[in-house]
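Here's the structure we're looking at; comments come further down.
Subset of chains shown; positions unchanged.
Just so it is clear, A and B label the chains in written order, and each chain counts residues from 1 on its own.
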Amino acid sequence: MVTTLSVKTGRQGLFEFTSQLDTIVSGSGINNGLCSLLIQHTSASLTIQENADPSAKVDLENWMNRLVQENDPLYTHTLEGEDDMPAHIKAALTSTTLSIPIMNGRLALGTWQGVYCWEHRHHAGHRQIVVHIGS
Amino acid sequence: MVTTLSVKTGRQGLFEFTSQLDTIVSGSGINNGLCSLLIQHTSASLTIQENADPSAKVDLENWMNRLVQENDPLYTHTLEGEDDMPAHIKAALTSTTLSIPIMNGRLALGTWQGVYCWEHRHHAGHRQIVVHIGS
C-alpha cells in the first residue's frame, strides 16, 4: 500500500507527525510489516528523535544552524534565497528516507522516539511525505 | 517476519553485530528479500562501515567527538548528563534505520562492510534493534 501525507511546517524546526503515521498504520490492517517513508523535498528532511523533552529538539536545531550557516561565502547556489543552500546541506546530513518495522499492528518505535519532518527553510508551508506499508 | 536483537555496548564506540544479523537472516529462510533495521533509541545509532582495519573505526569516533562536543554552551538540554545532547546530535547525523537487501540467502553487503551499533553515551548497557525481514 502506498499513500501520502502532508505535514504543516511554516518555519524552521522539527515537526512531529507520529500520530498521523500511526493512523495510517492502523488503517492498513498490517500486523507485522514495514513502514517506509520518503520526503519529496530536498530542503526538508526526516528524523527520528526524542519526543519527551522539547529542549532536545531546540538544541538540535540550534546546533545544526551553527554548523550549516547562511550567507557562507562558499555558496554559489544563492538565487533561491539565503536559507536554500543551507537547507540542501542539512537534508544531506540527515535523512530523506526511513524504514520503520511494524510489530503487533503498531510502529515498533522506542518509548521516547517520535517521527519528525525537519523543516530547513524559513517560510515553507507544507511538506509531502510518501508512505509505503508492506508485510 | 519481525524480531528484535540486543547489542551490548557499555561505552562510546562502534559495536559490530553483523554475525547476529546473519544468523537471523539465515534462520528466516528468505533467499531474495530485504532486511530492515530500526534502533529503538535516540542516543545511539546505526551505521555500515569498514570492518577490516580497526583504525578507521577509531578515527571515525574521534572525528565525531571533536565535531559534536560535550559541555557546549549552546546546550539547554543538560539534565540527563553531559553526554546526552551530543548523543542526540550524533544520532541525527548518522542513521536510525537501515535497509539491506538479501541476495542468495545472505545480506548483500560489500566485502569490507560490517553493520554497527554506534553507542554515543559513556555508560549505556544494551541497545535494542528491531529487525524486519521481507521478500
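The working rule: a residue touches a chain if its C-beta (ideal position, glycine included) is under 8 Å from a C-beta of that chain, and two chains touch if they have at least 3 such contacts.
For clarity, every value in this text was computed on a predicted model and none was experimentally measured.
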| item | value |
| --- | --- |
| Size of the entire homomeric complex in copies, 2 being in place | 3 |
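Heads up, the rule we're going with is that only the chains that are shown with their structure count from here on.
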| item | value |
| --- | --- |
| Sites on chain A touched by chain B in the complex | 32-34, 36, 47-50, 53, 55-56, 58-60, 62-64, 66-67, 93-95, 98-103, 108-113, 134-135 |
| Residues on chain B engaged by chain A in the complex (per definition of touch) | 1-2, 34, 36, 38-42, 67-68, 72, 74-77, 79, 85, 88-89, 91-93, 95-99, 128, 130-132, 134 |
